[in-house]
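Note that this complex is displayed minus one protein chain, with the remaining chains in position.
The chains carry the letters A and B, assigned in the order they are written, with residues numbered from 1 in each.
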Amino acid sequence: MRYEVPVTAKEAASLLMKEKGKAFVLAGGTDLLVKMKAGVVAPDLIVDIKAIKGIKEIKKTATGFTIGAAVPCAALDENAALVKAWPGVVEAANLIGSKQVQGRCTMAGNLCNASPAADSVPALIAAGAKVVITSSKGSRKLAVEDVPAGVGRNNLKKGEFITAIELPKRAPKSGDAYLRFIPRTEMDIAVVSCAVNLTIDGKGIITKARVSLGAVAITALLVKEAAKAIIGTKLDDATKAKLADICSAACKPIDDKRGTVEFRTTVAGVLARRAAETAYTRAGGK
Amino acid sequence: MSLDSHSSDPMNPGLVERKFKVIGSRVARPDGVDKVTGRARFGADASAPGQLVGLVLRSPHAHAQIVKIDTKAAEKLPGVKAVITSVDLPDYTNGDRSMLDILENCMARKKALYDGHAVAAVAAIDAATARKALALINVTYKILPHVTDVDEALKHTAPIIHDHIFTEGTPQKSEMPSNQNKHASYGHGDVEQGLKEADVVISRSFKTEQTHQGYIEPHSCLASVSPDGAAEMWVCTQGHFVYRNQCAILLGLDANKLRVTSSEIGGGFGGKTHIWAEPLALALSRKANRPVKLTMSREEVFRCTGPTSSTSIDVKLGVKKDGTITAAFAELRYHGGAFPSTWAELGAQTAFACYDLKNVQTISKDVVVNRPKTAAYRAPSAPMAAFAVENAMDEAAKAIGMDPLDFRIKNAAKEGTKSSYGPVYGPIGIGPTLMAAKNHPHMKAPLGKNQGRGVACGFWFNFGGQTCVDVNITPDGNVTIAQGTIDVGGSRASIAMAVAEELGVTYDHVRSTIADTSSLGHNDMTDGSRGTFSTSMAAIFATRNAITVLRNRAAKTWEINVDDVEWKDGSAHPIGKGHGNLAPLSLKDLAAGAGNTGGPIAGHAEITADNAGVSFGTHIADVETDPETGRSLIKRYTVIQDAGKAMHPSYVEGQYQGGAVQGIGWALNEEYVYGKDGRLQNAAFLDYRIPVCSDLPFIDTQILEIPNPNHPYGVRGVGETSIVPPLAAVSIAVTNSTGVRQTHIPMSPPRVLKSIQDAKAK
Partner (left out) sequence: MGVHVQTTINGDAVEFACGVDESLLDVLRNRVGLTGAKEGCGTGDCGACSVILDGRLVCSCLVLGAEMNGKSVETIEGMADGNVLHPLQQHFIDGAALQCGVCTPGFLMAAQALLRKNPDPTEEEIRFGLAGNLCRCTGYDKIVRAVQAAAKEMRG
């Protein structure tokens, strides 16, 4: 097992590309180390990307925010502008694990680990975030919802890794929210989760929306019909009921130790309604 | 020394009257500084020169015959110093089946009996090598049908796990092997007749799932066997003497050749009263001829060390409209994991212990299943029984339109009550704790939306047992205590307080340590809430013996009769005529002169401390349940319990709070989840959900002191009773917040939501 600490993205990409055995990217390590400990993975090479220049920075740009792939989730809520623009994304990232885990874990890692229950992923999908993927050939962008390929699998190719996540610029009168269901108040994996991101007009009518569900299918879902159902409304009770029904219907969950199909399906609707209410209020709707 | 006898009012048997100087204060514990600075040494914190790393290979099957174990490749791996299987642990138990069961649990013999059952172990120069070696051991299994549910195991169609087990205690001798290892019955009166006299009969069935003690420190030991057969072991345990005795038997050693030193213990709650991997570490060390350190992973702790039973309980209560209970019946089915046990029987004894009943019967069925061996967990078996009985009590009260608390007060046991399990009670605290609950401001506090309140009570026997203590006076006039019971939560402080009190010196002159097994006589475990109760008693007696020596030394110094020497406030005083001009001799004076008056000064006591004094508690829980998700949160919680005499009130409160929160976790979220394949699916803290700090409010406590007439200071055990009422109190609260009777613990959100939906559908 080898450990490398490249200082440029190019160097990192070429290390990953050239490795004949199993190469793993190390950012926060909060998933990788658990898997190593359990004997689920046995890396031949670990590429620690944290020394790459700029990869631990949050930048406000003309088009929104660029969040370096190695920014620990705990650093997100220390950035006031980000919290103001994307409260739902920040609260989702700050629900991953404990304070200790948040001191290390990253949204990029959360995404690449490709657990359907990852907390930050539905929030990023609802936000319309993109990832910047780097390889020795250059870089490309991909919508967050296109990154996971299945449980524990992602669409990155050999030699590729994520260097940043881009959040779009915020339109006025917008709000997002993320809610997850866990049995305790902390420390659990989401049994079902939902993120809603929306924009309203001067009259409080929703003009744009994105709704995403987590832990109800093999990957987080972007539920377009749910967004459609609330666009053009002021999120009245009938709309909320419809939203809940659509979200419940979109679920393709499994029975497991954390919850039943029935439970996940019901609660997905409940969370969608509640998340939409919060997002609507945050957008300034009444 | 006298205790005020209790008053004739059965609801107020009287309080300790003696004025104490040290007892009842909140001194700092001797291990405090070490524990806040990281110096304290727990099980995994010790090392020995040349030590190897021990690891255990465990069965992935719930039930399987072990056809063959091939260890050759592992043995050949460089760095591997020993590989053992059951062959290396021959049967020295001499026909003692219960010891053989312990051995078989530590290492599977012919069959693997549960997921996680040890089948082989290795010792290697480092962890990486040991892990590789485990992977090289080739075990051929023949998979057998398994059963993990207690009710399923009793069915005729269930696979029989042990063909040597026949049900013990049935009216007719059983002729077929069975998964039920024991049948027992308790009670008095005529339940059938009582049910006929009732105006209302409540009949309900309840289930509770398996939980783990969840101590934060995994099991760890460091074993060293030398070629001459003498051995040493450093281990985290609740009872190093018992570990010594059992390991010696299983390894074929004389007990005096195995010296066991206990580490600081990072929680046990009953789970560290049984030996698990310690004999394996000793056997590895013997084979490798090097010290072996064996530390379990968290996953191993969950998969193969003592969870509690899952249970299935039926209750029937007959009640008259005026609140008289005419009949009480319960059948309790508990499993002991893969080995015979008596956990159901214990449940049957405790089930109705809070009440004064004319007609009562409990039947217990102890069952084996393909799960890890069940261990004691804080007041073992009582919480589940209380859950079932207290819910039936609540339902009965509501059925006759009586306040549930008043209903309990009316039927509470009192001094002179013949308990449902046999003995007649002395002065007890159930009535006073119920009255204190009734008068508690918590009962009058308003409830919010979706909130419900539950009240429930609970009982625990408390144990005494074998204990010995040495009290030594140091040459500079200070005091050391050697105790043999493990300190799990501050008992060294309490014991030192008792000695200081008795000796009439201040606490800072007295220090207690835990002696190793070669330095003191046998001591039972710290279990059954016996630690502080029995050790303080032995310490008080040992101190009194030391005081006799001190008085003799003073008499010798003064050349007067020992009867003319009185011990008071830490000094010898002359009494009687003609000694008026003699200045008192302090402990320091006497210690300094000890060399000339007969040598070192010490006192010893060896006792079997019976009559630990039963203990009762009443809890009040407020819960808020989200009707759309079924999730419940505790909003307010109050524990009221009888301590006899609280030696160190902070530590008593800590026991109340800790037990209550363990019970809350059990009530709401903790459970073992087994798959259809009989494998445990949630062997980690991530999905075995013990309460976290943000799940809880402050836990209010109220300590009542109804002295135990059998302890010099009136002390009762306090450690366990606090886990008995929470399952019941919280479930009654959720019943009230949702309007649906909760009969299955834990009340996880999916379960509660389903109960709400099912009730709506009806």
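Definition applied: a contact is a pair of C-beta atoms (placed from the backbone, for glycine too) under 8 Å apart; a residue touches a chain by one contact, two chains touch by 3 or more.
Worth saying up front: this structure is predicted, and the values here are computed from it rather than measured.
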item	value
Chains shown that the absent chain touches, full complex	A, B
Touching residue (missing chain; options B:S25, B:S297 or B:N450)	B:S297
Listed residues A:K99, A:R153 or A:K252, member touching the removed chain	A:K99
Touch criterion as defined above, residue of B:R29, B:K81 or B:K182 at the omitted chain	B:R29
Listed residues B:Y141, B:Y186, B:F269 or B:Y507, member touching the removed chain	B:F269
Touch list for subunit B against the chain that is not drawn	26, 28-29, 31-33, 35-42, 44-45, 128, 213-218, 264-269, 295, 297-298, 488-490, 650-651, 653-654, 657-662, 684-686, 690-694, 696, 698-699
Residues from subunit A at the interface with the omitted partner, ascending	1-3, 5, 26, 28-30, 33-34, 36-38, 46, 48, 50, 72, 74, 97-101, 103-104, 185-187
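Methods note: only the chains that are shown with their structure count from here on.
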item	value
Length of the line joining the C-alpha centres of subunit A and subunit B, rounded to whole Å	44
Interface residues, subunit A side, partner subunit B - complex	39, 181, 183-189, 191, 256-260, 262-263, 266-267, 270
For the subunit B and subunit A complex, residues of the former touching the latter	131, 628-631, 633, 668-669, 673, 681-682, 685-687, 689, 691-692, 694-695, 748-750, 753-754, 757
